[in-house]
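With one protein chain held back, the other chains of the complex are shown just where they sit.
== chain A ==
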């Protein structure tokens, strides 16, 4: 279908540099997700790929051909927006077929494509309705259908699930995963929700302040974060960071330990703290220990656990899962 290459992309709005040199290769058939905090430039980067914004520097290549000066409609892409962006005056059928009509495809071909997409997304009962008569989830399915109809080289998703409620979000996420499997299409997906990123992505690109912090599979990012930012961004609740010196260690500047790799023990723990808050999630219990100058340490324990608030407990780290970071915040690899 299509591959994508970004070569040293930069983008500035006036004096402000939003994207500061991004290089990335997306293989044919891959689903790559951009994550990052708001304002990190992930949506801008997507718009540059789509051709809705011009890059200030660098090259965008789709399928090996440079598309810097190609208008969006000629790039062979389709985009799904957060706010659905359906044409309010057109029926679902016309919404889906507009792109092909513009490209002067024969009517029979358009009908066939719309048929295929609406079957795939079970939109057949709604084809003659207008967007206003559909629910949020249905609208987003139409928006996805509009993208499928175009048979693009590259699908672009701009936070497509952010406007949906929690239950629909899970459903639509599964839908997108199925779509990716069935079409084998190349997809670039932007989100700030790391659950979406972890569950959907072949590879995740973590962006921060206009730069790529790390690119890797979800498990690579989880098990082997390159630096403090990625370590803190991936995983929920967030990884605990403690100054190594406070733990009496001199092999790193900062120690990182995920809440799920901490156990609460009666004695012999790595750090002691006062229980300040407990969150019961049913399957898990999050215990927050106030460790004085070392800060708040969160431990995620399996099942239902009870501790008295204000009681003093010891936290024991799983030594194999401790991350070490140097002065610049870079990870110190275990074997090197």
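In the analysis below, a residue touches a chain if its C-beta (ideal position, glycine included) is under 8 Å from a C-beta of that chain, and two chains touch if they have at least 3 such contacts; residues count from 1.
The rule is short, and it goes like this: contacts and distances are computed from a predicted model.
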Omitted chain, identified by the protein name its UniProt record gives, among "Nitrogenase iron-molybdenum cofactor biosynthesis protein NifN", "proton-translocating NAD(P)(+) transhydrogenase", "Chemotaxis protein CheY" or "Carbohydrate ABC transporter permease" = "Carbohydrate ABC transporter permease"
Of A:15, A:38, A:69 or A:102, which sits in contact with the chain we cannot see?
-> A:102
Looking beyond the chains shown, say which of A:8, A:73, A:135 or A:223 touches the absent one.
-> A:73
In the full complex, chain A touches the hidden chain through residues 47, 50, 52, 71-74, 77-79, 81-89, 98-99, 102-103, 146, 158
